[in-house]
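For reference, the structure discussed in these notes is given below.
Of the protein chains in this complex, all but one are displayed in their positions.
Entry: chain A
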C-alpha cells in the first residue's frame, strides 16, 4: 500500500481522521484502510473526479462495502468521467455475490442502470442472486423496481410459479405473485382472481400448515367483488374431515364465523367462540392472548 500512494499521489497531503479525544467505539483500522481514507479526505476536499480517485473508492469499498459516502462520491466520478457503466455493472455483480444483503450495492446498481437506461442484464442477474437465497429482501425489492420501471411483467408469473414449485413456503414469491396481479396497470378481472384463489387452495392442500398461501388467498378474496371469505369454508371443512389439523384453517373458520356473526347469526357467533377457545387452549397456544382477544370481539 505504501508503494501505491508513492507514485501519482505525492501532490496530496493525506488528512488523518479526526475523532476528537478518546472517542467511543474506536476501530483499530488496518493501515491500508486508514491510509486510503486519509487520501480520500484529501481528494474529496478538492472534489477531484479522476481515475486515481475512482480507483481509491474501489479500494475503500473492498474494505467496507457499506461506506455510503464513498459510493455517492464514486457515482459522481463515474458520471463525470463518462466511464463505461457496463464495466461498473460487472464490478457490482462481483460485489453483490460477496455481499448480497448490502443496501448500498443494490442502490448503486439502480442508479447505474437508470443512467444506462438498459435493463437487459438485470433479470438474469437477480435470478442468479435469488438462486442462492430465494428470499433475499434486497433482491426482491430491486426486482420490483426493475419490473415496474421497464415494464417487464410478461414472464414474471412463470418465474414465480417455478419458485413456488421449488418451495411452496417461499413467502417472498407469494408476495411477488400478489405484486404481479395488483401492481401492473391492468385491473385484474374477477375471472383471474377466481383462478388465483383456486391456485392458492391447491397449494394449501399440499401443505395445510403453510401460512403463505392462506394469507395470499385471503388477500385476493379481500380484493374481489364477487367472492367472500366463505368460499374457503369448504376447504376448511374438508381438512377437518380428513383430521388434518391446521391452525390456519381454524383461524380462517373464525374469520368466516365472525363475518356471519356480524350479520346477526347467533349460531356462527357460538361456533366462532368455540373455535377461538380451541385455538387458544390447544392448537395455537403460543397465540393464546390473540385468540382470547378475537373471542372478546365476538362476544
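Quick notes
We take it that a residue touches a chain if its C-beta (ideal position, glycine included) is under 8 Å from a C-beta of that chain, and two chains touch if they have at least 3 such contacts; residues count from 1.
Here is the rule we go by: contacts and distances are computed from a predicted model.
When the listed names "Mitochondrial ribosomal protein L28", "Eukaryotic translation initiation factor 3 subunit I", "Molybdopterin synthase sulfur carrier subunit" or "Protein farnesyltransferase subunit beta" are checked against UniProt, the chain not shown comes out as "Protein farnesyltransferase subunit beta".
Within the complete assembly, A:179 is the residue of A:39, A:125 or A:179 that touches the hidden chain. Only one of A:50, A:141 or A:195 touches the chain withheld from this view, namely A:141. Taking the complete complex into account, A:171 is the one of A:50, A:93, A:149 or A:171 that touches the chain left out. Only one of A:64, A:120, A:151 or A:270 touches the chain withheld from this view, namely A:64.
For chain A, the residues in touch with the chain missing from this view are 17-30, 33, 41, 44, 63-69, 72, 75, 103, 106-107, 110-111, 134-135, 137, 140-141, 144, 148, 166-172, 175, 178-179, 183, 206-212, 215-216, 218-220, 222-223, 244-245, 281-282, 284-290, 293.
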